[in-house]
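Left out: one protein chain. Kept in place: all the others.
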Amino acid sequence: MTLTERLGAFFVWIVAIAAAVFLLTPLVVTVLVSFGSSAVFTLPPPSLSMRWYQRLMTLRGLAPALVTSVQIAAFATLVSLVLGALAAIALARTRFPGRDGVVAFLTSPLMLPGLVLGIALLQGFRFIGLIDVWTSLLIAHVVITIPYAVRTLYSALGLFDFTLLDAARTLGCSPAEAIVKVLLPNLAPAFITSAIFAFLASMDNYAVSIFFTNAWTKTLPIQMLTFAEEQPDPTIAAVSSLLIALVLVLLIVLERAIGLRRITEV
Amino acid sequence: MKAGRPAFDPVLLLAAPALAYMAVVFALPVLVLILRSFGTPTGPSITAYVSFLSDGFNWRVIGNTLRIAALTSLLCLALGYPTAVALARSKGAVQALLLVAIILPLSVGVIVKAFAWQIVLRRDGVVAAFMVMTGIWDQPQLLLFTESGLVIGAANVFLPFMILPIYSVLKLVDPNLQDAAATLGAPPLYRFFKLALPMAMPGIISGTAIVFSLAASMYVIPTLLIGDRFQTLATLTARAFLLMRNEQLGSTTATVLLVLAVSIVMLSSWAVKAKGDSR
Partner (left out) sequence: MSADALLLDVRGASKAFGSTTVLAGVDLGVHRGEFVSLLGPSGCGKTTLLRIVAGLLGADGGTVRLDGADITGVPTHKRGVGVVFQSYALFPHLSVADNVAFGLRAQRRPADGIKATVARFLDLVHLGALADRPVRGLSGGQQQRVAVARALAVAPKLLLLDEPFSALDRKLRETMQIDLRHILREVGITTVLVTHDQEEALVMSDRIAVMSKGAIEQLDTPEGIYTRPRTPFALGFVGHSIRIAGKAGQTTDGVLTVDTALGPLRAKGSYLPGSPVLLAVRPERVVVGAPPPDVPSNAVTAALTDIVFQGSKVHLHFAAADVTLLVETNRIPPGLSPGATASLSWGLADTMLFPGETA
């Protein structure tokens, strides 16, 4: 390696390490603050304490918000996986002019400001007289999650060798059996990946949700925003730390199961 | 099947539920929103836009939106491109660690991150301490409630969306290309500008487009990191609906924002395609 190459490689790694530190900073800060004893956020924490975790139990509104968020995210993920898988199969199996346009349409909510979508849906729901918070949230969140399902499953199906289905049928499988025994296992990583992305996108959404929640039914991000405004203390950090731990476990399981590299492939 | 007019394939019907859902619940409401911004009690007109654009304050809002989005994209690119290169060059445990550092923050809520940055950007926060320690600043300064603070926070949230598209392009580049250029007598810097950079360009363009439109439409991050004094199209839209109950104004700003985001995306995909065709 020449000197220029060495310098280049050195620079690349310095920036990469800086970027990793930069990306992890808010996470580390959150965890540190959650274990601090002081009620005003200070770094480093004066002494360690579990009081904010104990306070979690007594925090009103947290549990219902968590339940609402998980319910909405789970149902939205399920619905969008079914709709998205059907659409992805149809699009991967056929060729017609404008197919790329259809894929772009189904994934376009990813590229639109969430705020605009929220407002558009708010006006739409008002027009048809839909006022139930839970239903509104679910309908809106399916729009948010469908792009993840379509994008991942469509690109995975593009790599799938459909002659495998014919092979299975020559070996005595019915068309349905062939799909269940050959197609689905091959697509399992894509299903898992898109499910995780869809679930997290729904769990984390505030830009759309903020238009449909009210004082009684809130999603977790909206509830946390409320806490932050009403009683800003490290309890929020404690909630976040628990979520970070959960996601970290999820990522480790994922790395073991299918490898993190494959997630970025879609 | 005859050439020219392919027969309808019944498999296509599988796409119908998703298409119908997205048409009714996504396309229709967005279309209505756009039409509404042109609607007045007396009929369609562009009055709302005329009055919106004749107000100097609103121009400052548009300027704020574009400036913050551009600065955020720039910071993300400066950090994201080398990181994507490192990610493509590394393997095994190092690569897994880098990926965790990129994906883990993706799964942590924006609100949580914004709060952490509120702490970090304070006058007694980590960044101020670092700047004083390295001698760049004489004394601690407040970064919170400044545009710099907002850009740092936004770049932090959107950086993965810059790294991943670039990485996915770099991953597909034949590593022999660099070797081939070297055997042809090309020095390292020439290889970087004539080979590495052009090859990464589709990823750089789409990453920048994603970060730009995300940063242009962010709402919670400015609310928490800079406050009400500083308005962008997104915060103004939210205020119009949630606080001012001025739906005409909200529809107008939302449409301006939409047009902005859509044109960035279309421009970038056109640029990527143009590059692809020249190959």
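So that you can tell them apart, the chains are marked A and B in the order they are listed, and the count of residues begins at 1 in each.
FYI, a contact is a pair of C-beta atoms (placed from the backbone, for glycine too) under 8 Å apart; a residue touches a chain by one contact, two chains touch by 3 or more.
Keep in mind that this is a model prediction, so the values were computed, not measured.
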item	value
Among B:Phe8, B:Tyr190 or B:Trp270, the residue in touch with the chain that has been omitted	B:Tyr190
Sole residue of B:Asp9, B:Asp55, B:Asp124 or B:Asp179 that reaches the chain not shown, by the stated touch rule	B:Asp179
Touching residues on subunit B - with respect to the absent chain	174, 176-177, 179-188, 190-191, 194-195, 198-199, 275, 278-279
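In the analysis below, only the chains that are shown with their structure count from here on.
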item	value
Centre-of-Cα separation between subunit B and subunit A, whole angstrom	17
Residues of subunit A that touch subunit B when the two form their complex	2, 4-5, 8-9, 11-13, 15-16, 18-20, 22-27, 29-30, 33, 41-43, 83-84, 86-87, 89-91, 93-96, 102, 105-106, 108-109, 111-117, 119-124, 127, 139-140, 142-143, 146, 150, 200, 203-204, 206-207, 210-211, 220-221, 224-225, 228, 236-237, 240, 243-244, 247-248, 250-251, 255, 260-261, 263-265
Contact set on subunit B toward subunit A in their complex	6, 9, 11-15, 17-19, 21-22, 25-30, 32-33, 36, 78-80, 82-83, 85-87, 89, 95-113, 115-120, 124-126, 156, 159-160, 163-164, 167-168, 171, 187-189, 192, 210, 213, 216-217, 219-220, 224, 234, 237-238, 241-242, 247, 250-251, 254-255, 257-258, 261-262, 265
